[in-house]
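Missing here is one protein chain; the remaining ones are kept as they sit in the complex.
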Amino acid sequence: MLSLSHYLVLAAALFTIGAMGVFVRRNAIVIFMCIELMLNAVNLTFIAVSRYLQALDGQVFVFFVMTVAAAEVAVGLAIIVVVFRSRQTVRVDEINLLKG
Amino acid sequence: MDHAFPVLSFIIFFPLVGALALVFTGKDQHRALRSIALVVTVVDFLASLVLYRDFQTNTAAFQFLERAEWIPSLGITYSLGIDGISLYLVLLTTLLTAISVLACWTDIQVKVKEFLVCLLFLETGMIGVFCALDLFLFYVFWEVMLIPMYLLIGIWGTPTMRRVFGREMPARVYSAIKFVIFTMVGSLLMLVAILVLYFQYHSATGVYTFDLLKYYELNLPTHLQSWLFLAFFLAFAIKVPMWPFHTWLPDAHTEAPTVGSVLLAAVLLKMGTYGFLRYSMPLFPNASMAAMGWISVLALIGIIYGAWVAMVQKDVKRLVAFSSVSHLGFVMLGMFAFTIQGVEGSILQMINHGLSTGALFLVVGMIYERRHTRLIAEYGGMAKVMPTYATFFMIFTLSSIGLPGLNGFVGEFLVLLGTFLVNKPFAVVAATGVIFAAVYMLWMYQRVFFGQVTNPKNLGLADLNLREVAVLLPLVVCIGWIGVYPKPFLQRMEPSVAHLLEKVRAKSSVVVQLEQGKAQGQFAWFAGQDPLQSR
Amino acid sequence: MIEHVWLIPLCPLVGFFIHGLLGRFTRPSVTGPIASGAIGVSFLVAFLVFLELLELPAEKRSVSVNVFTWMLSGSLQVPVGFLVDPLSSVMMMVVSGVGCIIHVYSIGYMHGEVGYKRYFTYLNLFVFAMLTLVSANNFLLMFVGWEGVGLCSYLLIGYYYEKKSAADAGKKAFVVNRVGDFGFILGMLLIFSAFGTLDYQEVFRRAPAELAMGGALVTAITLLLFVGATGKSAQLPLYTWLPDAMEGPTPVSALIHAATMVTAGVYMVARCNVLYAMAPVSMGAVAVVGALTAIFAASIGMTQFDIKRVLAYSTISQLGYMFLACGVGAWAAGIFHLMTHAFFKALLFMGAGSVMHALAGELDMRKMGSLRRHMPRTYATYLIGTLAIAGIFPFAGFFSKDEILFKAYTQGNIFLWLIGVTAAFMTSFYMFRTVFMTFHGESRMDPHVEHHVHESPPVMTVPLVILAVLSVVGGFVGIPLIPGGNAIGDFLAPVMKGQELLAGHAHGEHHSVGLELGLMGVSLLIALAGWWMARTFYVQQPDLPRRAAEGLGGLYRLVFNKYWVDELYDAIVVNPIVRISVWLWQVFDDGIIDWIANGFALVTGQAGAMLRRVQTGLVQNYALSILVGVLFVLGYMLLG
Amino acid sequence: MSWSIPSVNLLSVGPHLIVCVTGLLVLSLGFLSRKPLGRLLPYLSLAGVLLAFLAVMGLWGRNEPGFGRMVVLDSFALFFQAVVLLTAAVTVLISMDYLVQEGADHYEYYVLMLFATFGMMMMASAQELIMIFLGLETMSISIYVLAGWRKEHPKGHEGALKYLLLGAFSSAFLLYGIALVYGATGSTHLKDVAEFLAGRGSSGRTSLLLLGMGMLVVGFGFKVASVPFHMWTPDVYEGAPSPITGYMAAGVKAAAFAAFLRVFFYSLESLQADYSMALWVLAVATMSLGNVVAIAQENIKRMLAYSSIAHAGYILVGMVAGGEAASASILYYVLAYALMNMGAFAVVVLYGNKGEENVLIEDYKGLGTRYPVLGAAMALFMFSLAGLPPTAGFMGKFYVFSAAVAKGYVWLVVIAVLNSLVSVYYYFRVTIKIYMQPAEREIQPVCFGAPAVVAVLLMAAGTLWVGAFPNSYLELARQALPRLF
Partner (left out) sequence: MEALFFYLFGGLALVCSVLVVFLKKPVHNAVALIFTFFCLAGLYLILGAEFVAIIQVLVYAGAIMVLFLFVIMLLNLEEEEAIEGRGNRFRKWLGGFAAVLVFLLLAPVWVLQSLPAVKGTFPPEKVQELGNTVWVARLLFTDYLLPFEVASVLLLAAIVGAVFFAMKRM
């Protein structure tokens, strides 16, 4: 049986890669995907901890996180579509009308 | 003595009621607006005369006490009272506000309603500062009167422009904001100090209160006193203003409308000096006594500096403003001599400065209203054109330079005497200020009033009208009265001053003994630790 | 009457208020009489007080009358109170008497002037201040009068305020006086800190016991008071205001700058004789300053052409004499000279005024001459005045000046006497010079001015005559040598307690009658020599002055330009202060302090503008900021 | 193997339910009905909010858990709910005419507002981290949409996109924090966490927990706009419709602080020593940056955005101090801030005119002359935000600072007051424009709709009243201590 640390480190790595993606990519949709990746890393943490604690709460949490993620994606993609309609681009480094 | 009728509250809040009445008066009915304001301020002044009448001269205790719970959850009370120190400042305020309303009768033509509302608000704040016996209440009034003054300067100030760091902006706006910022630098730090005191008192007694009279019984260790004193000092010194915190003053005075300058000089500056007497000295006796030296030096620099710089000003109002720096130097010097004569002289000098400098701003305003310039060079030979005006101006000038027989001398002499008794060199230096005062005031007077009328614009100017004379006459009477017969004034303040000095001495020696371990008891450290040890 | 002594200063004050407040309702014709009348009443009261005083035994002639408490603060208690004693009584009579005469003269002299009422308002105020000064029973009230006369002098010198020089002169008078007052205030403060009171009687009573003879404290007090006196009495180095003060109307010069105000310093020193007697150093200083001023001013007087300026320098010089007297302990002699000087100097000024009146304001003696034919009464009285000031027997000046010189010789030293005698010679010279240049010789007037020359009206000449009489007989109250002849000296003696103190440790040698007579002779000869020389220069050989001036060259220019003292003061005091002030204002105040204050605002604003640019609008940068925050927080949690 | 639904206690979510049901009602009515009825929907929303407010008042003083132990009905929650409802009510009032004017008057707006309010209220009463998270997300998702309500406006959708991306990004951190706390303590229930810590003593203070706590700081810090998690704030505030900006500044912040407080003061209280210094730094950075950058702003919405950052900093000062007094002071502050901030935004909305054309500070020139009452109200809000007595803003600051001084954080308070000095400068700048400079161009007539005017006057009166007679409100704030069940 693997220790909790394995899963935690893996989750941390995934989380980090997701976070990295937020900076590396410029496409809003891809950035959004990277954030989803981060959320999944957290989910992994939840599940791992949950098993380690011999509890099921973590799995319930993951359920909620997925709900939230779905809702966010729905709204988020809608916004991205609106942005694209208006500007013909979703590159976040060209969206800087608001600044200062 | 307890009045059944809350006289002080009435005096403080009646102007507010008046302001409310103004709000519901049509904004174009200038005459009605002015009349209402005049009636309100005059009634207020008459009400304050009740204070004078019923004031007990033989006690140092606070009189006309009022006390009500305000924010009991924080131990904040609405408590008012006056003693011999504040009595005259209240009277001065009510008198000058009433005069101001009369003085701005024709001067202010735009936004009359707002102007008068501001004025009445200001009166409430000013009187409140002098009457508050609760530190929180004091602070509230202290800050409250900032806003109307800020608006007075900023809205009705003069229309000149000024470059600040390469940007062109209206000078009045610059001055107004400068006034606010300078004042707040000090007052905010004072707020912190008040809070420290509050918790200090709590840990000493277990009671949460902002009651000043209770704080008077608090013995604080010297080094804590020093820090708190410094915070209060900054607030008050900026207000006074002491050199080198004075630079807001010439700007504010110069750009403010006449009435603004009058109240600024006559009353607002006194809040600083009053604060030293009421708060700094009795609360932090050791720190105050220790600060005597350097405060006196600053005061001396102020005296000479103000006089010298006033001498070379080209603008009458600026000149008078710098003269204030010099005069207030005297006030500070006398106060920090810790002698009866010094302190009484400085209180009297506060009133004198209020009367004479206020009057000077009034007369300058009167000619500004006619000519719309304050530059000395624009005038000359005015004595020929406006003889009555010249006479009044002369009386105020003489009062300002401390001619014996007029009010200024009594204060100055007492200050010098009080200082001399403890520190002769300081008094010597201060006395030179007397010379310079004569130089700059008379030179200004000469340039404005003497010589030929060189500027054709000055030729047709009308002399003072009846209203203007009515504005100035009460001031002349007061100036003469204090000069010839200051006894009633001195008599009423004597018990309070004596008590204050005695308290300062006694408390400071207790603290010294405590620190040397020679006395029973101990200091209160809140939360068991020194609050200034950074966490 | 003594208890009503407060009436003496009150009368002119009432006059002042009548003119000041009701002036616009009264006709000009009543202004002068009311003003003069007020002073007249004062004189009357003063005289009655004097008589009453005489009735008292000599040692009881010191009555203090308190009217009300003025200042009350801690141990400081100052009443408005008056002291009647021989000294103040004499002074009150001189001031109110001469003042009254001058008021009357002014009615004529100032007739038709624009600010006629203003003039009398000020004049009354002045007399009030002067009477307060001399009748006060404490230093602070004296100071009220002291400053009050300064103020009036400012107002009256600047009476012709439309003239820049007049306004300047007024301001200068006030400011220079203030410099002196600075010393006076400090002296007063020192007295209070030493005695805890400012009351004359108490101070002088306690001084001998409580202060060390010749000690630092008493020396400091007296020197500081003397600084005040030099300001008010126009002594070196603060005399510069007085010559300029001639910008005022001539009666003003007569009243203020000759007869009364400038004598305040002498009065004060005499009043404090007890203190001075205890401070030999100060005495020395007073004597030396007095003597130097006497000769210094006299030398300038010899070269001036403006008749009033000559008189002004002569006043300074004569005041020097008075101080010389005080400095050698002959306070009574000083007061005696003060009194006679009041008579003849008022006379001289008013005579000069009469001349000006006739010549439409001309002051330059080079444009006068041979006036005696036109103005006989003026000439006669002026001549009497000149004889008096020159010290020709038996005119008033002879007695008073001689007593001073005698005392300078006996109680001082030979150098002081020599200086005094030299100055006396110069005085005689320049005074006769004015007489000759003005009234004798060829007329040098403008023709059209000459056409109008006329004798002055009686309202002006009658005062001249009265003063002339006084100048003749005034000296007889102080006849030396004859027992009881020095009435004024004996009368003042109870006040001059300092004399006893001096006598206590002085040499005690008695000088022979012969010495005194000899000295008298010398000074009389000197005075005659001055007359002879003036006559030689200005009547017999009119071109001699020019040649003499050329011969002396630089020295003449130095003297003629009044030793460039005014310029010197400007260069070393006035200009540097002005320059420093401008620097303080423009560089220090507007520059440094404001720059710091505004600098904080600027820095904050700039920081805002800079930090604002961090807000790039790019969402990834924002995320980066969050990540940095995460790093900080996590780092702190783990490592902190 | 019997299992049952734990006690539900609908009372504990009574106000929430009222808001939620109103939302559903508005949704269905809006969907079904046509125009005439549509005009009534805002009032329906308002009625629901007010009803909920009444419910809050009625429930005051009760302390009981609900839904197992997911939520708690305590005065603390009720206080925040009251503030949030107040904010929501004002937002509805100022939105009505605004939306019509902007041509964006859709019923969904009110639905989302009500759902957002519902989420905020859940945050205030949740005593379970997941519950907090869900409340927060409900609120956030609604606000994302509302922030982009001007979707045709380039700034409108840009703000929404930024908010969404960064919000999701920070949610990930919050969630990670929750996961770590869960891992470290075995529970996400606040009470359990507190008991875990109390039971374990120092051994419970694991790195895992500390890291989790740090992540929570990040998550909440984002919502309250603390530096350096603040950068979305100005952009989103500027892009969002003005009423929503006000709502975000006051409501979202209040709700976030409610959760922040409950978690850190009452659950992680024993770790105070660990987090207070970090919060110290954040507080100083937040105040300073907010105030300093606000000076350089030209757009009043951005200026108010930075000001809201600064105010978050002041509240963080209270968070640093910790303890019951600090908690009460923060409650009072949140109330005061809601009043003055909503007031300021009400004026911004009213004066903004169609298409938000008057949103530059320069545009306020001459306002005081043209519309004296509006100008006076704005000046009052500015003075209050600057912290001048006798306004609510002053009392709030005073109370927070006093709590910090009480704990010995004198230097922190000194920094704070110096910061409020800086703030005076830019708040007063607005009053300078209003009163001291003449209008440079014709001011378009402002259309005074009754609801917005009522909102302005109410907020002005409230700012003054709560500031001048703060005692009862302070008492309420003191009573409002959280209970964990």
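By written order: A, B, C and D. Residues from 1 in each chain.
Here is the rule we use: a contact is a pair of C-beta atoms (placed from the backbone, for glycine too) under 8 Å apart; a residue touches a chain by one contact, two chains touch by 3 or more.
The model shown is predicted, which means the values in this text are computed figures rather than measured ones.
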Chains in view touching the one left out: A, C, D
Contacting the left-out chain in the complete assembly, out of D:18, D:78, D:130 or D:460: D:130
Option touching the unshown chain, where D:90, D:112, D:296 or D:476 are the choices: D:112
Residue numbers in chain A that touch the chain omitted from display: 1-2, 4-10, 12-27, 29-30, 32-34, 36-37, 40, 43-44, 47-48, 50-60, 62-64, 66-75, 77-82, 84, 90-91, 93
Sites on chain D contacted by the missing partner chain, in the whole complex: 1, 3-6, 8, 13, 20, 23-24, 27, 66-68, 70-71, 106, 108, 111-112, 115-116, 118-119, 122, 128, 130-131, 134-135, 137-138, 141-142, 144-145, 148, 151, 183, 186, 206-208, 211
Contacts of chain C with the absent chain, listed as residue ranges: 618, 620-621, 623-624, 627-628, 630-631, 634-635, 638
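To be clear about the criterion, only the chains that are shown with their structure count from here on.
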Between chain D and chain C, distance of the C-alpha-averaged centres to the nearest whole Å: 79
Centre-to-centre distance between chain D and chain A (centres being mean Cα positions), rounded to whole Å: 26
Centroid spacing, where centroids are CA-atom means, of chain B and chain D in whole angstrom: 42
Of all residues in chain C, the ones touching two or more other chains: 601, 612, 615, 617, 619, 623
Interface hub residues of chain A, defined as touching at least two other chains: 19, 22, 31, 92, 95, 97-100
Of all residues in chain D, those that touch chain A in their complex: 130, 133-134, 137, 141, 144-145, 148, 151-152, 154-155, 157-162, 164-165, 168-169, 171-172, 175-176, 178-180, 182-183, 186-188, 234-236, 238-239, 296-297, 302
In the complex, chain B residues that touch chain C: 164-165, 178, 181-182, 244, 246-248, 250, 305, 308-309, 311-313, 339-341, 344-345, 381, 383-384, 398, 403-405, 409-410, 413-414, 416-417, 420-421, 424, 427-428, 431-432, 434-435, 438-439, 442-443, 446, 449-452, 484-487, 490-491, 494, 498
Partner chain C, residues of chain D touching it in the complex: 161-162, 165-166, 169-170, 173, 207, 210-211, 213-215, 217-218, 221-222, 227-229, 231-232, 234-235, 274-275, 277-278, 281-282, 289, 292-297, 422, 425
